[in-house]
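Every protein chain except one is present and positioned as in the full complex.
Presenting subunit A:
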């Protein structure tokens, strides 16, 4: 739950959960998946569904994990990245407030050609690789290949893109992860044939293909 604002290279040390570095990498699909992160993705998704039940589900999720107030390291996989074991109800901030302030990291995910939207909480992920694998999981028809999502049935490639705070459409992966989380308004898996005009980080070159 903590948004670590220190340099991303220290994140894996801080989180203690041995995540992939948040620096973007070309990695083999599936190779990045750690046993520990799987239930976490699922929880992330579950949380998106359950979130609006007044936050109580999320809260009791946290409540289930630990009433132990000791400072021991996190033992269970499936806890969001944290430097320290989070204790139930501490700091004493009401769930209503936590959820209200937290919701800004939820973004909608659209897929070209699919009639439905999903939502993800970007704070649940430590980096791009995790996000991609989460998307892969969510839209289970895709597999990750070369940072792109591919529909193996017809070989169509989808490029993950996002709309940032300024309204520009960018390729996912161009900016450091933290900056991405802070500026991403929504995600769109665009067919790569349509994404040719999207140049990384050049606003004038980006096309709002909405």
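Throughout what follows, a contact is a pair of C-beta atoms (placed from the backbone, for glycine too) under 8 Å apart; a residue touches a chain by one contact, two chains touch by 3 or more; residues count from 1.
As a convention for this text, contacts and distances are computed from a predicted model.
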Study note, to complete from the structure: Of the listed "Transport inhibitor response 1-like protein", "60S ribosome subunit biogenesis protein NIP7 homolog", "U3 small nucleolar ribonucleoprotein protein MPP10" or "Sorting nexin-30", the name UniProt assigns to the chain that isn't shown is "Transport inhibitor response 1-like protein"
Study note, to complete from the structure: Filtering A:101, A:114 or A:179 for touch with the omitted chain leaves A:101
Point to revise | Contact footprint on subunit A, counting only the chain that is left out | key: 1-5, 49, 52-56, 59-60, 62-64, 67, 69, 71, 82-84, 86-98, 100-101, 104, 165, 167, 185
